[in-house]
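Every protein chain but one is kept in place in this view of the complex.
Per-chain residue numbering starts at 1, and chain names A, B, C and D are given in the order in which the chains are listed.
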Amino acid sequence: MDRKRVPGPELTVPPLVEYALDQKRWSPQEECRHDANRQPEDLRPIYLKTGLISQASGSAYIELEKTKIACGVYGPRPIKKSGYGFSGTGTLNCEFKFATFACVKRRNHIRDPQERELSMILTQALTPAVRLELLPKSAIDVYITVLECDGLSSCFAAAITAASVALAHAGIEMIDLVAACSASYVIMDRTLSSAVPPPSTTSDSAPAAVSLRPPTIIMDADLEEEKFEEGSIMVAYMPSLNEVTHVLQNGKVDRSIVSQSVEHCIEACNKIYAVMRHALVESIDEKQTR
Amino acid sequence: MKDTEPSKNEREFLLEALREGARIDGRKFYDFRTLRISFGSDYGAVEVQLGNTRILAKVSCEVIRPYADKPTEGFLSFSTEISPMASTVFEAGRQTDEEVLVSRMIEKAMRRSRALDTEGLCIIAGEKVWSIRVDIHFLDHDGNLADAACIAAITALMHFRRPDVTVVGEEVTVHPIEQRNPVPLSIHHIPISVTFALFDKGERMVVDPTYLEEQIMEGDLALTLNVHKEICALSKAGGMPLELEKVVQCSKIAAVKVQEITEQIEAALAADKKKR
Amino acid sequence: MARLDTTRTSAHQLRPFSSSQNLLNRADGSAQFDFGGSSVLCSVVGPAEVKLRDEKLNKATLEVIVRPLVGLPGVKDKACERAIRETLEPIVISALHPRTLVQIVVQTMKDNGSILSTALNAAIMALLDAGIPLNSIIGSVTCIIDSKTNEILLDPTTEEIARAKSTHVFVFDNKSSIPSSTSASMDVDISNDDDGSPRPLFSESTGLFTEEEYLECVNISFKACQAVHGFIRTAVSKKIEKEHQQTQA
Amino acid sequence: MAPPVQNTPAEQQDGEQYESGLHVILPGDLLPPTQSQDSEDVVMAPVIKLGPGLQPMSDESIVAVKAGILQSTASANRWWVQSNQKRYVPSSGESVIGIVRGKTAEHYKLDIGAAHPALLGVMAFEGATKRNRPNHEASILGDLLYCRVALANKDMDPELECFNPTTGKADGYGGLEGGHVFKVSLGLARRLLDPKTLVLRLLGQHIPFETAVGINGRVWINSASASHTILVCNAIKNSEYLSPKECESMVKSLIQKM
């Protein structure tokens, strides 16, 4: 029982969604993407803007159509907690949180294990780029709030991208930006007929479908597409150094497909990098005009 | 705020006095402090003063759905969060060991010993039961919170009246207290807790320790009994070892105290009933 | 028009006050204040040691803790804590005790409506008992506008509040007449607006009401608060004299 | 205290007067300003000093900040509010009883019941010099010390000393061995400072005991036997709100119980 919030009922559940039989719904059998005009390798258009959080040292807001993420960076600031003793290098800590209304099912205010895990991965993906050795006994806090999530791994990749832009916007020394992109393995095949619509919550466990045809690699999948994915991969990458900071792969697919999808992701990251640079240049111009 | 240790002088004097058979507030070893019980205007509100220790107990009730596996079982819950009002040692929302001990004691004494007949709280099996809640507010801390809380809790439960209900098939009507005489809870027995503070390796024991005595004691022994000399709970929280016959001796003393206190409670309830 | 609270004959009648001070031995000051069937006990500790985290170099830190009669404290109580603290902050001369804590704990003992007002009155009496320096005393009353009769009822009971179309809590200090030169800092008087009308120190209204209704509530409550001031003065004076006489050796 | 204010005090404000004729004053009450004709009578307007419980306002007026009885010296040049409370706020020159809580190279840290711990210099004892360190070296945590507040100031931790600055002698300041210490209200402590206080006088007639009274509301009692000390302590505690008559009977009954 949460004493620090206006109390509501202990348990609430989303209603069961019932689809009319004649209702036409997208499935991979149609051999096109959920957004029919997107090719497998196409990303969603990215809107990326810095400096929307007035009180933060640096901030960024990213939008991939429906997916919306805000990121605020605070610091470097002296480490509050004593007892840690002297630390030669600074610490980067990331907090990743979904707004309660960001997903199909309502999220809790309190961080759940998934959010904790993602926070950790985020830290791992960003740390290599930040010159923490220059910031002894100080901490940089990166806070991320997902306002709407249309596709989990793509949303998470976008979070990394936004976070690294926010860090740069905060004027924190980095050896490179970190761009991130995700890909899903989806079998686009008629043989997989009578595709029963899986429960709306399916985002992690992929339906165990057996098929001869290898899955298609579709970049930057949205929620509908994720529902049908065999697995997915997320790559965080430092474009100008051409180094990968993090790879997150799940699901069972052939090795060749994995390496191939990494290629695709890196390609995509380079595209995203252009957007990031543009956003940062813009922010500098604004600073000057002020 | 942290607890302030008593001075050496207080510590040594208290022990010296005990060895001379005296307690600092002039009590005998096995005397309780004066117990005052007063009732609020509404049912189930009781203020208990044990010397300078002061506690308010408030009973409330609501109709809720029972657990599926215990369809006829009502609910009895206690809230024993110690307010900083009792002493700045206690911080709002932060639990201290003392708080844990007190709440466990109350649990054992009241719930485990089935002092209250929770079956009797059923309205419609599997559908509606009464949930009885006892809020225990610690207002002033001069030692022996546990015993005082125990007295306050049981007295409040005995004083409480719940609204009457009539059941017609599935239809339940709860009659406001103004319209129909409310119903007392059915209490099986009256558990009373008696705490002994132990000094000089148990050579000296006193009941109902004050705050200073608690700070200096080497250990304590808490017994919960009812007038039928049934032991509902016995806890010897750490401190020094204690021979069995000491425990037996304590239980004998406790039995007497329980008798006295129970009579006081019943007298107070009777007096209040006359007034209404 | 008869009130739901049948013990009272008129709309502007307050329930009998009663109070007692210094009834807790642990606290530095304490007081219980009753409006009829509503009663609040309040304790004050301080000026005392303050946590480094809350320490203020130029003044005392005021902490208010509100505890409900039934159930654990929730957001409602937090809101009350804030209201009480922000009302007392300008009253307590905290500059006299920098780097210290003044902790006020508010415990509802009986709840039959108008609890916030009862609490504020208990708090000021507890502060007086603790000898915390104050630049004035305050008094508080609650009033409602009845949804059926549209009448303004002072010091409503729970039952009456349930039928209210709006609820209003007010606090007035005892120097409304004196120009407000309270704050230690020098004044830059630009909004010189002393219109002589009653000046609420704290006001919290919810429900549905008009500006006229509100201002009427202000004026009616002001009179009632003066009665509260009078009561507090008498109660405190009586106690002080009692102490004094008993010590005439 | 507060800075002197140019003012000649008029007779007490005519607020509610009680049969006792005492003038009870509450926070927010103003000290009456001077009536002009008075000031003419007075040859030279004296400076009045404000004692505890009174504060000058920005507009020259004087306002009470504590509830109590308005008091003034016969010459009416010093005004203060006589009030009672439990919490001690140090003020220099007062004698207090402290409990040693810590020790550094230069200082003992004492709990004197105020908001901040008080500092007692290790040299602040009679005849203490670098070479001959005071015997209180031995002093460790939990000891009781009878000290004098040397420096008190709202912005600094109070400082103590264990000797009388005028004589440089200990004059009774120093460690309190044995006996028992207990808390009373500051008001009662102030009264107990006077050895002729009724309750002390009465007890003295029956029981020999030594006592040290700290303005900070701590009273130390020592006597031949624990039972005596207990009796004295309780008698003093009980005396707080008793009229002289009640006090006498209270002490009598206690003595009889012995």
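In the analysis below, a residue touches a chain if its C-beta (ideal position, glycine included) is under 8 Å from a C-beta of that chain, and two chains touch if they have at least 3 such contacts.
As a convention for this text, contacts and distances are computed from a predicted model.
Engineer: Which listed name, "MIP18 family-like domain-containing protein", "Translation initiation factor eIF2B subunit beta", "Centromere protein L" or "Ribosomal RNA-processing protein 43", is the one UniProt assigns to the chain that has been left out?
Structural biologist: "Ribosomal RNA-processing protein 43"
Engineer: Among the chains present, which touch the one that was left out?
Structural biologist: Touch partners of the hidden chain, whole complex considered, are A, B, C.
Engineer: Looking at the whole complex, which of A:D42, A:D141 or A:E267 touches the chain that is not displayed?
Structural biologist: Per the contact definition at the top, the residue touching the missing chain is A:D141.
Engineer: For the chain not shown, which residue from A:Q23, A:Q39 or A:Q288 touches it across the whole complex?
Structural biologist: A:Q23
Engineer: Could you list which residues of chain A touch the chain missing from the display?
Structural biologist: 4-9, 11-20, 23, 52-56, 59, 66, 68, 70-72, 74, 77, 95, 97, 99-104, 106, 109, 141, 143-145, 147-150
Engineer: I need the residue numbers on chain B that touch the omitted chain, in ascending order.
Structural biologist: 62-65, 128
Engineer: Going by the touch rule given at the top, which residues of chain C touch the chain that is not shown?
Structural biologist: 75-76, 78-79, 81-83, 86-87, 89-90, 166-167, 172-173, 176, 180-183, 185, 187-191, 193-195, 197-211, 214-215, 218
What we mean here is this: only the chains that are shown with their structure count from here on.
Engineer: Count of steps on the shortest touching-chain route from chain B to chain D?
Structural biologist: Tracing touching chains, the least step count from chain B to chain D comes to 1.
Engineer: Taking each chain's centre as the mean of its Cα atoms, which chain lies farthest from chain C?
Structural biologist: Computed centres place A farthest from chain C.
Engineer: C-D or A-C: which has the larger count of contacting C-beta pairs?
Structural biologist: C-D
Engineer: Roughly how far is chain A from chain D, going centre to centre by Cα mean, in whole Å?
Structural biologist: For chain A versus chain D, the centre distance works out to 68 Å.
Engineer: Nearest whole angstrom, what separates the Cα centre of chain A from the Cα centre of chain B?
Structural biologist: 55
Engineer: Measure off the straight-line distance from the CA centroid of chain A to the CA centroid of chain C, and report it in whole Å.
Structural biologist: For chain A versus chain C, the centre distance works out to 52 Å.
Engineer: When you check every pair of chains, which ones turn out to touch?
Structural biologist: Applying the touch criterion to every chain pair yields A-C, B-C, B-D, C-D.
Engineer: Okay, in this complex, where on chain C does chain D touch?
Structural biologist: These residues of chain C touch chain D: 28-29, 45-50, 93, 96-101, 128-131, 133-137, 173-175, 178-179, 181-182, 184, 186-187, 232-234, 236-237, 240-249.
Engineer: In the complex of these two chains, what residues of chain D are touching chain C?
Structural biologist: Residue positions touching the partner: 16, 18, 20, 22, 24, 26-28, 30, 53, 55, 57-59, 63, 65-69, 83-87, 89, 114-116, 154-155, 187, 191, 197-198, 241-244, 246.
Engineer: For the complex, which residues does chain A have touching chain C?
Structural biologist: Within the complex, chain A touches chain C at residues 1, 3-7.
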